[in-house]
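In this view, the complex is presented without one of its protein chains, the others remaining in place.
Moving on to chain A:
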């Protein structure tokens, strides 16, 4: 062979990775600083394909970073800022120790700070990239904005988070880009579509937090630091894309309305502005006054290789979207004080509705309860004493369900004190073979435009149930066909052996067996399949078995849900009958 001997672990994948400790030493950073840097720069460990090779033959559990990532961190200006900050802390401590208050003050004034703008640009080279990663940023900002103004983290951070979150909400209202909402037990999920990117975020219910002790708030604060920067820039860009002022300005006309009457001071000037903004009731001022013919008809360019049908479908989709955006147009809502104001106001405004609330509840109420033009009043109490004729009294779920259904649902199910229909997740898209709850089926039928009466609805339900059952049976059949076959064979065997045992003595009269051709065919096919499976390669067989296992589990789960539902429905029916009987008696 000749040549130098090749040393192990000096080429190939071993040189592409670096362990965390080595990386830390290379960067000359302490572990917390390294962590902060990783969070800000979005650097995460990689799992090498061949861990043992990378680990130089050892199998110890280690986290590996890409060497390129770490080299890239070497040039990061923020690293120097970290070091400066370390020095600053040391100096400050010294000054305090010597009781040199003047020096301490001076040092505090010159506290080193850093900006994350360049990191945002670097991590998200295009705006769409930033939008794609906005989910976590929004959820975090909404969480931080609900924190108390004391303790856990800096007040400025919390205020900034609140400001950015409110700005984003105002943008979503202005652009009418909200698509889905979901009341979960964890919080409220929202999904908006911004520049074609679905952005989902969750907000907690408005309660005080029971701050857990096993959570490292420093880590969360570091994330928030980055997220606020990101969200700020995204907001700026989004506002400018709609020709809105940034920082947002409330429409002049609306501002006049919003002025607190009787010259009462609502809050400090600096705060009242944000409060007004967060009331979400006023529209924002535009840089260029909008002309009425703003809705430009979109030109349609036929895409190459697209059939007329596809185009048609696209157009229809576009129309449906436009309709969805104007879902609450022309409706006037009034929120009772027990209803969560912010989410409902946000949702209603997002779909073009007008909304108001009690003046004492929050700033920005535009009309009173007694306003006769109110069409819907959102109520969350068992009954309403004084009902005004001419408006619907509804529970808040109606708003959420209507948004998800993309149409105003019939109001009868949502009157106050009525047992509500289940609230379904709009994020689930059922595929073939999945379990679909009957409510969803009803909803789908309604969306298709079928509007069955209540009587027929029940029938439909039953039919659906039957369908379900049929499906189940089929599935079960598929499941158990193999087993059945085997059982049959066994039975036949047994019969044969028995007959054989009896053979020496007597001959029983044979019976004409009707052969089910279809059945036979099926059996043959399944046997063929089984034999073919026997011939599969080991790896493929493993994969096949895994896939089949997953499929079967899915089917089993769907069946279980269906069975549960059926049991529940029968129980409910019986109860109903009983109550009816009791009523009759």
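As a working rule, a residue touches a chain if its C-beta (ideal position, glycine included) is under 8 Å from a C-beta of that chain, and two chains touch if they have at least 3 such contacts; residues count from 1.
Assume contacts and distances are computed from a predicted model.
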*The hidden chain: which UniProt name fits, "U6 snRNA-associated Sm-like protein LSm2", "Ribosome biogenesis protein BOP1", "VANG1 protein" or "NADH dehydrogenase [ubiquinone] 1 beta subcomplex subunit 4"?*
"Ribosome biogenesis protein BOP1"
*Which of these touches the unseen chain: A:8, A:52, A:186 or A:556?*
A:186
*Looking beyond the chains shown, say which of A:123, A:286 or A:359 touches the absent one.*
A:123
_Residue of A:8, A:149, A:519 or A:568 in touch with the missing chain, whole complex considered_ = A:568
*Residues in chain A touching the chain absent from view*: 35, 38-39, 42-47, 49, 63-64, 66, 68-69, 72, 109, 115, 117, 120-121, 123-127, 129-130, 132-133, 135-136, 139-140, 143, 156, 160, 182-187, 189, 200, 204-205, 207-212, 214-216, 219-220, 223, 228-229, 232-233, 235-237, 240, 246, 338-340, 380-381, 395-397, 419-420, 422-425, 427-428, 437-439, 489-490, 493, 496-497, 500, 524, 527-536, 538, 540, 543-544, 547-548, 551, 561-562, 564-565, 568
